[in-house]
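All remarks here apply to the structure that follows.
Apart from one protein chain that is not included, each protein chain of the complex appears where it belongs.
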Amino acid sequence: MMRLPSFRFHRPQNLAEAARLLAASPQTTRLVAGGTDLWPNLKRRHQQAEDVVSLALVRELHGVERRADGSFAIGAMTTLSAVAADRPLAAEHPALSRAVRSISSPVLQNMGTLGGNLCLDTRCTYYNQNEEWRRSIGYCKKEVGETCWVAPGSPRCWAISASDSAPMLCALGASVRLVSASGERTIPLTALYQDDGIAYLTKRPDEILTQVFVPAAADRHSAFWKLRRRGSIDFGVLSVAGTIALDAQRRVRSAQLFLGCVASFPTPCTEAMESLQGQIFDEEHITRAAVLARKAASPLSNTDFLPQWRSKMVEPYTEAVLREIAGLPQQRLAPAHAF
Amino acid sequence: MSSPVPPGTSVATLRVNGEERTVAFPTHHTLLEVLREELGLTGTKHGCELGECGTCTVLVDGKPVLSCLVLAVEAEGHAVETVEGLQQGNQLHPLQSAFADLGAAQCGYCTPGILMASKALLAENPAASREQIAVALSGNLCRCTGYQKILEAVEWAGRTLCGENAPPARECSFGAPLPEEVQRG
Partner (left out) sequence: MAERSEKQDGAAAKPEAAREIAVARNIVGTPYRRVDGRAKVTGQTRFADDLSFPRMVHMRLVRSIVPHARIVSIDTSKAAAMPGVLAFLVGKDMPNTFGILPVSQDEHALCIDKVRFVGDPVVAIAALTDDQAYEASLAVRVEYESLETIATVEEAIATSEPRIHDYSDEGNIHKKVSMQFGELEEGFAEADEIFEDVLLFEGNTHLPMEQHATVAVPEDDGRITVWSSTQTPHYLHRSLAKVLELPASRIRVIACPNGGGFGGKSDPFNHEIAAAKMALRLGRPVKICLTREEVFYCHRGRHPVLMKLRTGFKRDGRMTAQHLQTALDGGAYGSYGVASTYYTGALQTVTYELPRYRFDSVRCFTNKPPCGPKRGHGTPQPRFGLEVHLDKVAVKLGIDPADIRLNNLVQPNTITANWLKVGSIGLKKCIEAVVAGSGWRERRGKLPHGRGLGLACGSYLSGAGLPIYWNHMPQSGVQLKLDRSGCVAAFCGQTEIGQGSDSVLAGIVAEVLGIELLDIRLCVADTDLTPVDLGSYSSRVTLMMGNAALQAAQRARELVARAVSEQLKVPQDRLVFAERRVFDSEDPSKGLSWPEACVCAESRFGTLGTTGSYIPPRSPGRYRGAGVGPSPAYSYSATVVEVEVDPETGLYRVEHVWMAHDVGKAINPVLVMGQIEGSVYMGLGEALMEEQVFRRLPKNRSNALVHKHPSMLEYKSPTFLEMPKVTSYIIEDPDPNGPFGAKEVGQGPLLPMMPAIANAIFDAVGVRVDQIPVHPHLVAKALEEKARGKEPRVGPRAFPSIDFGTPLRVPTPAEGGDGQAVNQDEAKVRTGTGTMTEREEALRGTKR
């Protein structure tokens, strides 16, 4: 049986107390939300903690609230099931529900939280392995070693951002509130991430992600597709999240396209987004944008499937997302996902 | 807590299958470990302890969760249900009867977890469609059955819970009738 190492466990009742506990020794303290990421990481010993602070009892972090301006404030500790099941949210942002329901399996969604999914540690098949396995290859750069086994000649770590909610919420223009013992700030979600497998979050270790703000959909339409081997349990090997706003002439007023699972952060498809801007949202422009989206991704060999094929799949999956938003008939075999 | 507890140890009163038990255990032990090793409830199984197989599924406040990824201390104050609590007295739950009769439990190792996930589903929607059942159970791996008998058993139990007396089609137990031209041949 895989077992956890021992640690001091704290269950603060409110945010201030949690922030204080975290501030005491942020480098050796870890926050736990749903536990679906941290506990396996500790069991495998590629993460360590002397203290673990559970946010379970911090009531203010739970729940979905619709605000007067039509936007939503989602507590970081809201379970993925609760996020997906929230009717007003699902009605406003069906693609977000879809993204959340594509995370792992339904049972896991009862445990995992939205905040946890946004802060999900970057993943790599050389890293998410047991202690003994990692000893046999030599610890990698993300741990204490010198080498990134994915790209041994490279100076950086290439672990991937495998969060499904992240690219979707980035496309939706979400922002997050970060609270620490010394204050708080609210930043765009896109600013939370950076393309570095180790320092993948700009959040300071003493900060707690407390809330996610999602603007109202208004005239925007979204879609989310995810590629993975199986319809459940698996992390993605590619996800595509898109949000498009059209004007009255079906011209694209704004286009947001993000890829998941192909880099260490939710990857903006800059050229594809620019190509759509101001154009008629039709098959021709969708096809062109899909081709350009592929340029944003350069997956490496650290997930299931071949990276070349994953790269190739960006195009049809982006096309599928844009066609879904445009209400065009699908030409692709949709994955048999649990959503 | 009245008596001093050594560091790294927790004492908690857990409500499992409606019965309260106070136990001491290492704080870093999961609900899975405490159920099996402290409470002797070995009906809950484990297949990976990393949240990847669904085998250790139990219900907490009626919702299926993976007991390998819940600290036992965090279960305090919540209602925990395991496979041992499914039957009423000596009477099997309709899910249990259906699984036993259809051979939906072959080796039986994934069965407790699947029964608990199914119980939660049917409590919410006893008339769940085959697709809904498949999605609800999609985090529970089984290597023996090919899932067919499990689907048929959950559907059957759902009908029973709805008050219908409708056992599965003959085909489930005997196979499909041979096509006519084959019978003639």
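Each chain gets a letter, A and B, in the order it is written, and its residues are counted from 1.
In the analysis below, contacts are C-beta pairs under 8 Å (C-beta built on N, C-alpha and C of every residue); 3 or more make two chains touch, one makes a residue touch a chain.
Bear in mind the structure is a predicted one, so any value in this text is a computation, not a measurement.
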| item | value |
| --- | --- |
| Contact with the hidden chain (one of A:16, A:280 or A:306) | A:306 |
| On subunit A, residues whose C-beta touches the chain left out of the figure | 1-3, 5-6, 45, 105, 125, 129-133, 135-138, 147, 149, 152, 229-235, 304-306, 308-309, 312-313, 316, 331-333, 335-338 |
| Interface with the unshown chain - residue positions in subunit B | 26, 36-37, 41-50, 52-53, 55, 82-84, 86-87, 92, 94-97, 99-103, 105-112, 115, 133-135, 137-151, 160, 167, 170, 172-176, 178-182, 185 |
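As a convention for this text, only the chains that are shown with their structure count from here on.
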| item | value |
| --- | --- |
| Subunit A - residues contacting subunit B, complex | 1-9, 11, 34-36, 39-40, 43-44, 54, 56, 81, 104-108, 110-111, 231-233, 338-339 |
| Contact set on subunit B toward subunit A in their complex | 8, 10, 26-30, 33, 46, 48-52, 54, 57, 63-66, 68-71, 73-74, 117, 135-136, 138-141 |
